[in-house]
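A protein chain is absent from this complex, but the other protein chains hold their places.
Which chain is which? They are A, B, C, D and E, in the order written, and residues in each are numbered from 1.
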Amino acid sequence: MSTADAGRAEILAEALPYIREFWGRTVVVKYGGHAMVEPELADLFAQDVVLMHLVGMRPVVVHGGGPQISDLMRRLGKEPAFVDGLRVTDAETVDIVRMALVGKVNRDVVTNLNRHGSYAVGVSGEDARLLRVGPADERLGFVGDVEKVEPGLLERMLREDLIPVLATVGVDEHGQAYNVNADVVAAAVAASLRAEKLIYLTDVAGVYRDYPDASSVVSRTDVAGLEALIEAGAVADGMIPKLESCVRALRGGVGRAHILDGRVPHVLLLELFTRAGVGTMVTP
Amino acid sequence: MSTADAGRAEILAEALPYIREFWGRTVVVKYGGHAMVEPELADLFAQDVVLMHLVGMRPVVVHGGGPQISDLMRRLGKEPAFVDGLRVTDAETVDIVRMALVGKVNRDVVTNLNRHGSYAVGVSGEDARLLRVGPADERLGFVGDVEKVEPGLLERMLREDLIPVLATVGVDEHGQAYNVNADVVAAAVAASLRAEKLIYLTDVAGVYRDYPDASSVVSRTDVAGLEALIEAGAVADGMIPKLESCVRALRGGVGRAHILDGRVPHVLLLELFTRAGVGTMVTP
Amino acid sequence: MSTADAGRAEILAEALPYIREFWGRTVVVKYGGHAMVEPELADLFAQDVVLMHLVGMRPVVVHGGGPQISDLMRRLGKEPAFVDGLRVTDAETVDIVRMALVGKVNRDVVTNLNRHGSYAVGVSGEDARLLRVGPADERLGFVGDVEKVEPGLLERMLREDLIPVLATVGVDEHGQAYNVNADVVAAAVAASLRAEKLIYLTDVAGVYRDYPDASSVVSRTDVAGLEALIEAGAVADGMIPKLESCVRALRGGVGRAHILDGRVPHVLLLELFTRAGVGTMVTP
Amino acid sequence: MSTADAGRAEILAEALPYIREFWGRTVVVKYGGHAMVEPELADLFAQDVVLMHLVGMRPVVVHGGGPQISDLMRRLGKEPAFVDGLRVTDAETVDIVRMALVGKVNRDVVTNLNRHGSYAVGVSGEDARLLRVGPADERLGFVGDVEKVEPGLLERMLREDLIPVLATVGVDEHGQAYNVNADVVAAAVAASLRAEKLIYLTDVAGVYRDYPDASSVVSRTDVAGLEALIEAGAVADGMIPKLESCVRALRGGVGRAHILDGRVPHVLLLELFTRAGVGTMVTP
Amino acid sequence: MSTADAGRAEILAEALPYIREFWGRTVVVKYGGHAMVEPELADLFAQDVVLMHLVGMRPVVVHGGGPQISDLMRRLGKEPAFVDGLRVTDAETVDIVRMALVGKVNRDVVTNLNRHGSYAVGVSGEDARLLRVGPADERLGFVGDVEKVEPGLLERMLREDLIPVLATVGVDEHGQAYNVNADVVAAAVAASLRAEKLIYLTDVAGVYRDYPDASSVVSRTDVAGLEALIEAGAVADGMIPKLESCVRALRGGVGRAHILDGRVPHVLLLELFTRAGVGTMVTP
Partner (left out) sequence: MSTADAGRAEILAEALPYIREFWGRTVVVKYGGHAMVEPELADLFAQDVVLMHLVGMRPVVVHGGGPQISDLMRRLGKEPAFVDGLRVTDAETVDIVRMALVGKVNRDVVTNLNRHGSYAVGVSGEDARLLRVGPADERLGFVGDVEKVEPGLLERMLREDLIPVLATVGVDEHGQAYNVNADVVAAAVAASLRAEKLIYLTDVAGVYRDYPDASSVVSRTDVAGLEALIEAGAVADGMIPKLESCVRALRGGVGRAHILDGRVPHVLLLELFTRAGVGTMVTP
């Protein structure tokens, strides 16, 4: 037995208190960015989620796929259009959204996870009508605001030791499909499941007081602190919907929210099972 | 109360013995053809499946989507190619297959069913790796032969009063996705679930002794009869894989197989809940 | 396939929303009158109740049997006597009540239902002492007022997919049997089971504003409306205990009460599964 | 504390090994004779059965009621007729049988038991069609031979800590009721439940080698011994069907059969919980 | 059958109402004194507890073992020391306490009980950390005050038809073992289990108004009465912690507390299953 092996065993043992703490707890991970598109990072992510599952946590993966939607639109000869940064989604586009999210991105995530076991099952908000939405803004067409999450299907999957992977397509009362913002869905799902943690995988190091000054990354704050940051105008535009979702989730009973850098290998394990301070943690 | 109402009540009452007979039994329906593409028939199909579910049966819907795949391929600038009637499926095509089947057709079927309740949940053979396949023929690329169905996920869904809708994408031991013939999958799923019935919705009136002579439709036969028909060369080419699948399913423990005409409104209800003889029934 | 068959299938499909609405709900049916004594109507009633059961409802049948009691009394040489319309019930009569209700009427109802399956089980209020009563009026002897329903036995039967058929014999704290008014028992049982519906099968078309003017049948009213009708003296004497029971049941949490004409074939199916307005519906 | 109390406690303690031995075991008691018609004995019987139930056994009571049937027939002006000791049972008589057995005897047994708790529930073989019969002999009319016992309803009641009290009315495939010999039913029920014991309460001291010589009562024998006794002509005619039923039950998997004297106070407790040798015990 | 047997059966029958009353109820017995050290009494105790278990009660045995601890200390050359009647418990003594209580007394109690079946399982407060304590008094060392009982392990054992036998060793938040007063533990366990009864087996006849005047034993009192007795100085010093524990248990939801004389053979059966008034009963 080499010294390296001895060190390995010790590191495993050091994970004990973390594993004990999160045993049986639900963790909703909003998946996206580089961690989703770079194959190597995507495989590390899959390892991390399956490991979380095996050591007793109940991970739920939520993903969107804006670039993949735009890409498929262009391949089909349709130019993406946006109003205030939100995608204009006509009937044809909603079809493309479903193909890109449910038929492509969701499949890839499920396949990656299932390389390490038979645990992952893809779902969309249309399945058992779990994600109920209404129109967000008439200029945008079929872009939905979350009205209600029916967590029954997800809860049953978790109880049966499956890992749900949710594509963020919602459905209105007439059965019409909508495109929905994945950050918002992740927060609503976390609240409906009373999750212990809501984790956003992003392409930045966390929440900055003064972007892009790396030394200004906030390592820990709370709902009030987050709201102060937003009001102070310190937060980048793209981050605002995420942070507002965090606030809603924490107010809805979620234990902790985390903004992590998905470009860091095994960032989920680092956050969950080591003392290393990574990204930004937000408490209620 | 009108005479019409009285008649209605009587017709409902006449369904009693059929409902009793099939209560708690699993019925696998291979869905396709006109019944899938014509909106009005699609809605009648959804009503029928939800009604089957509500009166105590356990329907499982299996679908493919050849025309939808070809259509999406063409929209993406790729010409479909076939060898012996089977689609040549390279890596790019398998991606298109998933988008068309899982992201489009499956979504539409789930949405149609869920207009009548929150029962339907879409699955593909990649979810929990339920449909295990191997390569069928090296000339075809990622076209899969069914090696094994792991029915666990479907059984759990049925036990929890959900209607599984299965897109026929399979997965090999490395997690690679394959396109799989839906007729074959339906039979394998029916056998793995020990289904009471396996029903093929087609665009013909049943099995013909002498196509297209309508009077030659076989209303009832058995495995031996079916094999005799195939050997005699009486069966249309397109029907052969269906009939061979029937034979395998019946040998695998399925109670009855039916070839029905999906163009007939409410053909499932007619077959299941009335004395009307429709299509071809095959016994073991 | 004939046109008639097509019509049949369509009618079945039209029952879908009703079946969905009442799935899993408890319906207490007070059974009596012509529907109980005319063999043909009795068989239609049995079909209706078994069908309700098979399509997911939880029917409970409650019956008395005044004429059958009087008949058995006379055959045994005892002349029925009444005070204010209520049967004087001495110790010998209570024995005859039990023979007529439990040993005759209940048996016939159970047998009729079980012609269509093995679902029905007869019970009386003495079984597991589920119907607790006290003396109603000393002049009447063993005529009981309902003090409490212990619904445990009925709930267990419903959970195990049985159809309880309750003969309205009650029991006091000393184990003494009593005759109890079946209309009152039906309402108390419905309240104790938090039933969705309480249905009275009678020999009239419903509640009349001006009996016997058929055009004056009230098709829909509420508790207040019913009380107004009773106060206005518009209601026939025989109907008053039924209506007062309805009021108590609705106040006790029952969803709807219905006064139906048991002489109409399949009146239960008409009420439950078609748009036809039959009889009188009372809302809370 | 008196000496008497000390003695009481000791006697309770001495029951310990018997209680342990029979814990969780099913005991079918055929109830009849003096123990059923003399009120004081009937109350002691009820105490014994409830005590058996409370200390962990699963008693099932089976009863007929020949005298009560004859009595009700006579009160209704119909003279009982017999062929070879078996009652001729026309359609009218079967109705009287049900009134006497289900409406009178069964009610009295249930009521007696429920004076000591809410455990007893009356059932007849028509309930959930648990006792399936065919005609025994065309000269006898509706007298049934047991074809099959469906023990499901009884098993569920036992599992839910209820004491089933079974009136021996059977039902044929058309739903027609039949009168059935209670000794035979008790044995068939015991076999279908794989009972530990089948106990016949009779009006004699047990099986005699030389009736009525009290010293000739057989205290213990086995199936072969019993058959030898029958062949030797030593057994009284009335006892033969009981003994033949014992043989069938023991061959069908029942652990022990007992012929006890129901006129002895607390004879069930004596047999089950003391060393006292009472009646005749038959081993397989 | 002898007269004696008849008497036995009657005595068994007389226990019926008591058995019914306590069926399914939890009874915590603090075991100690002569009943624990005299082999014959110990065997009678074991019979009583197993009988309680078999007739449907859920006994929990709690024991200390002061004399056995002192004895082992002396055998190991260590002189017991006390402050205000409480044992000074240094680290070495706590080790001896565990050997004496868990390794000796608890083993003997479990073995005695298991002579009559395989029901008893020994536990200490360290198992699953069910008995959480803090230091009682710094002069005493590892003598613990009960802070919390985690009843989960005991409840699971009761649910699985086991008899827990608890040695009163507690554990603090660091895993350090403590010696804890068994009277206090019994009361805390009874309250945490919402026990029906808490029974103290002692070496006196009950609570005396004027010790040792036998005629002054209080046969029944309540919490207020007990507190009055304590304040009046009527109670012997050794009895005070027991009585204060009774008060806490009764205030914590326990139904009844009893001070019984463990020297009386079968005193548990006498108290539970006969009308004999033994010892002192305390009501809330």
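Brief remarks on what is shown
Here is the rule we go by: contacts are C-beta pairs under 8 Å (C-beta built on N, C-alpha and C of every residue); 3 or more make two chains touch, one makes a residue touch a chain.
What you see is a predicted model, and the numbers here were worked out from it, not measured in a lab.
Contact with the undisplayed chain is limited, among A:Leu51, A:Val123 or A:Ala167, to A:Leu51. Residue E:Leu101 is the one among E:Leu16, E:Val55 or E:Leu101 that touches the chain missing from this view. Panel shows chain E; residues 72, 75-77, 95, 98-104, 106-107, 110-112, 114-115, 118-124, 126-129, 150, 153, 156, 160, 162, 169, 171, 174-175, 177 of it touch the chain omitted from the view. Interface residues of chain A with the unshown chain, by the touch rule above, are 1-2, 5-17, 19-20, 23, 44, 47-48, 50-51, 54-56, 116-117, 264-267, 269-270, 273-274, 276-278.
Just so it is clear, only the chains that are shown with their structure count from here on.
Work out the mean CA point of chain B and of chain C, and you get 44 Å between them. For the pair chain B and chain E, the distance between C-alpha centroids works out to 67 Å. Contact with two or more other chains is made by no residue of chain A.
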